[in-house]
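A single protein chain has been omitted from the complex, and every remaining protein chain is retained in its original position.
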Amino acid sequence: MNELTFYPLLSLLIAIPLGGAFLCVLSRRSSGLCRWLALLSSGAVLVLAGSLFRLPDQTGWLLREDYAWIDTLGARFTLGLDGVSLLMVLLTALLIVMAVLVSWRTISEKTALYFSLLLALEAGLMGVFLALDLFLFYICWEIMLIPAVILIVVWGEEGSLPAVFKFIFFTIGGSLLMLLSIISLYYLHGEQTGVFSFSLEALRLTKLSGSLELWIYLGFLLAFAVKIPLVPLHIWLPDTYCKAPTAITLLLSGVLAKTGIYGLYRFAFQLCPEAAAKSFAWLSIVALVTVFYAAWTAFGQSDIKRLLAYSSVSHLGFIVFGLSVSNRTAMEGSFLQMFSHGITMGAFFALTAMIEERIGDTRMERLGGLWGRAPLWSFFFLVVALSSLGLPGLNNFVGEILILAGAFQSLPWLGAVAVPSILLAALYILRLVRHVLWGVSPAGLIWTDVGRREIFILVPFLILMVWVGCWPQTFLDPLQQVAGLPFFEGAVALKGGVLP
Amino acid sequence: MTWTDFAGLVPVLILLGGAILILMAGAYRPHYRLFILAGISIALTACGVAVFSTSAVKEVSGIFRCGPYADFFMALWSLLGALTLGISFRYGEERKFAPGEYVALVLFSCVGMSFLSMASSLVGFFLGLEMISLNFYILTVFHRQSPEAPEAGMKYLLLGAVATGFLAFGIALIFAATGTLKLPEAMSGMVAGGQIVPLGLLAIAMFLVGVGFKLSLFPFHFWTPDVYQGAPAPVTGLLASGSKGAVWAAMVPLGAGLAGGLAEIVPLLKALALLTLATGVLCALVQDNIKRLLAFSSVSHMGYVLIAFLSGGLTGERAVIFYLVTYSIVVLGSFGVLACLSTPLGEPRALSDFKGLAYRSPFLAAALTIFLFSLAGIPLTAGFIGKFHIFYSAVRAGHTWMAIAGVIASLISMGYYLRLVFLVFQPRTDSPSPLAVCQPPGNIAVAFCSVLTLVIGIFPAPLLKFVAAILSP
Amino acid sequence: MNVPFSHLLIIAFLLFLMGLASILVRRNVIRVLIGVEIMLNAAGLVLVGSSALWNKVDGQLFAVFLMAIEAAEVALALALVIYLRRRKGTLNINAFNEMRG
Partner (left out) sequence: MRPEFISLIPLLPLGGALINILFGGRLSRRVSTGLAVVSVALAAFMVVAFWSYAAGGGTRVELYTWIEASGLRVPLVLLFDSLSASMALMVTGVSTLIHIYCLGYMSREKDYVRFFVLLNLFVFAMLVIVLAGDLLVLFLGWEGVGFCSYALIGFWYREGRNADAGQKAFVMTRAADVFLLIAMLWLFRIFGTFSIPDIMARTELIPAAAATPLVLLLLAGACGKSAQFPFMSWLPDAMAGPTPVSALIHAATMVTAGVYLLCRLFPLVMLSAQGMAAIALVGILTAGYAALCALAQDEIKRVLAYSTMSQVGYMFVALGAGTLSGAMFHLYTHAFFKSLLFLGAGCIVLLGGENNIFRMDRAARRNPLVFGTFLVGSLALAGAPLTSGFFSKDGILTTVFSRGSGLYELVWVLGSLTAFVTALYTFRLLYLVFGGKEKTRGEIPTLSFSMAVVLPFLAVAALFGGVINLPAIFGGNETLRHFLEGPDVIQGFVAHREEIILTALAVAVFAIGWLAAYGLFRRESALRDNMASRFFRSGFYIDQLLETLFQRPFRTLARFWDRATERQLFDGFFSGLGNMTFGGAKIVRRMQTGRLSTYLGSFAWGLLFLASFFLCCALGG
């Protein structure tokens, strides 16, 4: 045993941001103090998350905590960490720090509320990525939405309410259906065994008839597909991304979208393995449609945030594609890609936030020729763009190639169809770069290059991009300890679910 | 009736005696704050006694039953009475409420609620219900200068009286069909060979009209928004929480008594539940007045409870009781917020008045947010646990479609609850808000409700255990 | 007992429906209240009648309670009528329609 495992680290991952949020509320008189409190607590979480990489290799859960909670229901406060959640926890911790830094200067009023909501969001996200009890998971899943929407409503652009309601209706609609699925599963499991429990390990042993499993699976799938999102459930996303303050957009695309994919893998697939295996054919096609459709639509956008929103959808579709081709290589690729995508999108939106800070909006026609004005900013922008279009040596390539290689192994035709996505990505990304960096600046564009704080935001992103691109092993190794995968694969194989 | 019989009724008697004393004292030396405090302490005493009482008898005069079930509700309604008086502290003083009458009426209605919840006979049921109604007829128009009071009072009284007529006729028919007014027997007597006798069906129809009125089920819900809007906020709070909760508390044994026969009317109840849900959420969606919004929201919540009720079984009963307890606390709390925000000029009306509340009265805003989240069923509040149980009972009873309908209704309801939450957090840029700034006395009650909402939301186990315990004697 | 119970029920029903009809048709508060009284009386009739049928005193007991409550209600109602008359100057039930929607 490592000395790390002695302490309730996982609970701390949730407790520290909550404590930070509380302290922020208490110190609402001084906005400077709030900022530093937020930075400190999110930084502490980041350090903690990073230190989890030092955990010893072992099968199953790297860390697990289990406390009694609502014993009448059988709900327990169970947290568990495996390779996938490790990456997600690290990503969340990192991006929250970045979001704090990004909003350092733009948020000057109601600072306490802002940062405490941000930290509450972090706690919710950590809960989602760590919960092994479905009741706990559901609670975190819904509760993380609340700080996010309030942040959008209060600090978002003018007229953000319709977008927010779209966001709410889609996500809550999906999650309420998931609640029904959870309830059904809970009830059936209780009836079968006499033990009422929400534990993931217990519930996945529930015996389900085919059609019932399908319905339950659909409930989960819908909730997650909205969050990811898959076409046509993505319709809430562009407006929400555009109206949200950019720091929140950073989190929405960097982390919140991942909760959907994470949930898909951790809960939907593992609780209903047979239905999942049956759905893979459809899911992979829907994912591919998402990839292409969103990329294509991204090409037609004239607002940077909107373009990035669609680009994010497209990339997320690709990750889902990797999960749904029932191949271990592709699956690991998807997990890595979840991390990479978070880094890239985080960096992209951090850069977009800097645009917004300078000129107040993000329409492409207001920009141009920035390389001449701000070479350093432009350099970062270019690198992030390259990462986004999957240049080898940068982060996105590794995940993409793993997904493609895996997909090609199990489904050559579908794999081949997926490949042109790299072309579409190049098309819209290059168009973006063309409009922002090259050409002549429009008249009256005032632009200062990045300052010290902004460099401090961007450099970690850059380092991580190169790190993942050149030494992905740091992040791929933990994925060897993906809990539940053997079970899932076994169930799929049992059913003959591996697709032709 | 012996002295030991009285032992089971001690909390109610405390309320009753206290109310009479205050009423009489009010005729001589009215002192508003003192009387309110006296009323609160009487209610809290009753509550305490109810919590710690262990009655020897099972039934009093064949009308009221004793035991944990009754004790629990006596305690709950006394507590709600105390909270109502708490939130009226400043509200009533500003409106120059006659202290003796006001406090006495609130306490009397708590007595009525207690009677209703502990009724073991249709006589007790009717008496309790009427006791509540008569008190509320007066309380509704208690602020006589209010422009809406006459209309609200008249509507409530006339419709209530008609409902009483239906209820009485229904009870009479039940008696005609079964020859008893004792509760389990009266209900089970109507069921013959797994089916309800024709006269019983008619009786149930009449009965349902009467009860449906009190519970504001569709199509008998019309009075709800108008009365809620016209009545003083604390009174509305008690009306929305206690009077409905007490009826549900009385309905649970009724449903259990009907047992097998219940299956026959389940399709009807389903239709009622669906219509109630739909009307509630749809009308609430387009409301611009906060009290009407809460009124329609309460209509929709009655739809949820009805889903749990018709699902039956121990799970359904547990869901009903848990829901009504949490709902009562939440709804009283939210009307408490309204009372706290009222100025002598009036209560909060338009939703837009709430804009920017979070930056003027952070405490009330936080409380209101918690209540709205709870009403919307967002986790970590009591409302989520309640809704979870309702859906669970529906799924368990095989009424999955009802659960899905509930889900859709919850989804639509996000539209109005969260709109209000957003308004609360949106910075106010235009005109100054007409709402009062936060003032302490009422806040204690509101704080209590909000903390309770959160605590039950996070650690529901004790309450769940307790509810399960009182249901299985 | 010479009168069959069914007759009594029918009478009570008719009475109830008459009350209901007067509620539906009348527009004056007092007349509506009279309708309610008729409905309650129908209930009383059934109670007393079935009390005799089942040979139990419960029904009569209930009828007494009913009368008491009726009296209380009427007292309240008349107070309200005066209040309404003072505030609004009319007793037409449809004159009170400011709260709607």
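For clarity, chains are labelled A, B and C in written order, and residue numbers in each chain start from 1.
Convention: contacts are C-beta pairs under 8 Å (C-beta built on N, C-alpha and C of every residue); 3 or more make two chains touch, one makes a residue touch a chain.
Just so it is clear, the structure is predicted and the values come from calculations on it, not from any experiment.
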{"item": "For the chain not depicted, the shown chains it touches", "value": "A, B, C"}
{"item": "Residue among A:Gly333, A:Gly346 or A:Pro460 that touches the chain left out of view", "value": "A:Gly333"}
{"item": "Given B:Leu268, B:Leu351, B:Ala366 or B:Ile444, the one touching the chain that is not displayed", "value": "B:Leu268"}
{"item": "Full-complex contact with the absent chain, from A:Gly210, A:Pro392 or A:Gly451", "value": "A:Pro392"}
{"item": "Interface with the unshown chain - residue positions in chain C", "value": "20, 23-24, 27, 32, 93-94, 96-101"}
{"item": "Hidden partner chain, residues of chain B it touches", "value": "154-155, 158-159, 162-163, 166, 195, 198, 201-202, 204-206, 208-209, 212-213, 219-220, 222-223, 225-226, 264, 267-268, 271, 278-279, 282-283, 285-286, 412"}
{"item": "Chain A, residues in touch with the chain not shown (by the definition above)", "value": "166, 169-170, 232, 235, 238, 293, 296-297, 299-301, 327-329, 332-333, 336, 369, 371-372, 375, 386, 391-393, 397-398, 401-402, 404-406, 408-409, 412, 415-416, 419-420, 422-423, 426-427, 430-431, 434, 437-440, 470-473, 476, 479-480"}
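Rule of thumb we're sticking to: only the chains that are shown with their structure count from here on.
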{"item": "Chain B-chain C separation of Cα centroids, rounded to whole Å", "value": "26"}
{"item": "Where chain A and chain C are represented by their mean Cα positions, the distance between them in whole Å", "value": "65"}
{"item": "Contacts with two or more other chains, residues of chain B listed in rising order", "value": "none"}
{"item": "Footprint of chain B on chain C - complex, ascending", "value": "5, 9, 12, 16, 19, 23, 29, 32-33, 35-36, 39-40, 42-47, 49-51, 53-54, 56, 58-59, 61-62, 65-66, 69, 72-73, 76-77, 80, 83-84, 87-88, 93, 96-101"}
{"item": "Chain A contact footprint on chain B (complex, rising order)", "value": "358-359, 373, 378-380, 384, 388, 391-392, 395-396, 400, 403-404, 407, 410-411, 414-415, 418-419, 421-422, 425-427, 459-461, 464-465, 468"}
{"item": "Contact set on chain B toward chain C in their complex", "value": "122-123, 126-127, 130, 134, 137-138, 141, 144, 148, 150-155, 157-158, 161-162, 164-166, 168-169, 171-173, 175-176, 179-181, 199, 225-226, 229-230, 286-287, 292"}
